[in-house]
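This is the structure I want to talk about, given as structure tokens.
Removed from the display is one protein chain of the complex; every other protein chain stays in position.
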Amino acid sequence: MKKIKDRLSILRSIIDALKNKPETVEYPFGDLEIPEGFRGAIVINSEKCIGCGLCVRDCPANGLELIKKSRHEFKLIHYPSRCAYCGQCEDSCRHGAISHSNQLVSPTTNPRGLIVVLHEKQEEC
Amino acid sequence: MNKISIPIGPQHPLLKEPLSMQIDISGEKVLGGSLRLGYVHRGIERLAEQRTYVQNVHLIERICGICSHIHTTTFCHAVERLLEIDVPQRAYYIRAMMCELERVHSHLLWLGIIAKHVGLDTIFMHTWHDRELALDIMEELSGGRVSHATNQIGGVRFDLTDHQEAMIRTTITDLSLRVNNLLDVIKNEPALQARTRGVAKVSPEMIHQYCVVGPVARASGVDVDFRRDDPLPPYDQLDFNVITHNDGDAWARTVIRAEEARESLILCERILNEMPDGPVHVRAPRRVPEGEVVIRSEAPRGELFYYLRSDGSDKPARLKIRTPTLAALSLLPKQLSSIQVADIPVVMAGIDLCIACADR
Partner (left out) sequence: MIEAWFYLLFFPGLIFQVICGLIFEWLDRKLLARFQRRVGPPWYQPLADMVKLFSKEDLLPEGVNDLVATLLPIVSLSAILTAGLYIPIAGFSPYSFEGDLIVILFLLSVPTLAYYLAGVVSVGIYSTLGGGRSLLQFFSYEVPLLIALSGPAILSGSWSVKQIMVSQATLGPFILFQPLGFLLAIVGLIGKLKRDPLDIPKAKSEVVGGPLTEFTGAKLAFWHLGMNIQAVLGIFLLVNLYLGWSKGANPLLTIPVFIVECLVLVVLLSGASAIFARLRIDQLAGLGWRILVPLGLLQLGFVILMGV
């Protein structure tokens, strides 16, 4: 008798599984819970960015590029297809300018052409 | 019956990662096998010499997907030892908590895989469903389910809020119930025992001869655990049990991992209770003085060994990593010479292959 009871020990887990709803989230029709600290797309606070380039130097994947024309004129470019979403740029920045939001990066059919210009500052004449 | 040779080739439903084996069989009896590695070799050690220490923390994390946190923890310990800085105790405790959660998730993953190879698909799905709870905790804390960029040189990158601590406690209680349930099912299910008892026994002499570490060694009675034998902080202040079995067959290897998962959850709660207050990070200089250091730690699969030599600049001069799966793989051809064909999945999964770790 014990052998039959042992064999049916999985049966309890199966009955448990039938009682609850399935665990699958039917994305994109179901709602997905994303925690706040999720490392998603990169956003920048343009007021605080001074173009020092610490984030570019520390990025392990060469995902950021700084094009400097003069001291106050610079362009910061981010390549989402090269980015490893590690958060090192957020740690390296001493002014709190660049950070991760918790938005997902949407898929694309042209990853190499995906370039996001984060910040562009022109000299005022 | 004459001898035929089947390839368990680079692609096979049995393997998660590519590995090439030629197994000689005759009828239903296995005669032996030969092994070939290197399909996932990416040259991590050479790449590490061309990147700064700050960038290397993220490179080292991508050696393996399952045991990523212990690789970065060991690397950061090595660099901090060379820099001779004092990392705050709270950072050590957070690192240890993530290590134990990673051990739980790795063992639950493995239990699902062995159930699937034996034919019990239901236990596979249920185990991976329970593993999601551990991954939920890690996502809540660090921002990623699989790539948790927890460590930086000098501490960790985040601190626990009160809300997160409450969430962790409820989830760990829930997860402990489920792991206990799973342990009951595994111990009572006669089919799993019928497929794994007495299969591929490994004696302690063979363990010593092939330098095998981790749960495979502990399942044969060899008492070795680097959390206790060569502890990194905070394991020298924590109290936990090391589990050994004496049988040495595939059944012992199954049960020991389930019991280790349960023990890790108890240790996790203890870490949460004893965590001191304080900062979580201290600033570290970018240039590391000259020197060399050896650090060992306990990954979910065994002993992880890091050798680091620096020459005063901000890039390492030599980084050498030795992962536990490499030693277990050398035992594999010997184990294969005494089993039947139907036992091949059980034996190959029993050493918990992580080829990405072994190939680097």
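Residue numbering begins at 1 within each chain, and the chains themselves are lettered A and B in the order written.
Rule of thumb we're sticking to: contacts are C-beta pairs under 8 Å (C-beta built on N, C-alpha and C of every residue); 3 or more make two chains touch, one makes a residue touch a chain.
Note that this is a predicted model, so its numbers are computed, not measured.
> Among B:62, B:129, B:228 or B:296, which one is in touch with the chain left out?
Of the listed residues, the one touching the omitted chain is B:129.
> If the missing chain were put back, which residues of subunit A would it touch?
7-8, 10-11, 14, 17-18, 20, 22-24, 26
> Can you list where subunit B touches the absent chain?
Contact residues on subunit B toward the absent chain are 4-7, 12-14, 28, 115-122, 125-126, 129, 189, 191-192, 194-195, 340-345.
The working rule: only the chains that are shown with their structure count from here on.
> Between subunit A and subunit B, what is the gap in Å from one C-alpha centre to the other?
26
> Mind pulling up the subunit B residues that touch subunit A in the complex?
Residue list for subunit B touching subunit A: 51-52, 54-59, 61-62, 120, 122-123, 126, 129, 132, 139-144, 147, 149, 152, 157-158, 181, 184-185, 188-191.
> Which subunit A residues qualify as touching subunit B in the complex?
3, 6-7, 9-10, 13-14, 17, 23, 35, 37-39, 58-61, 84-88, 91-92, 100
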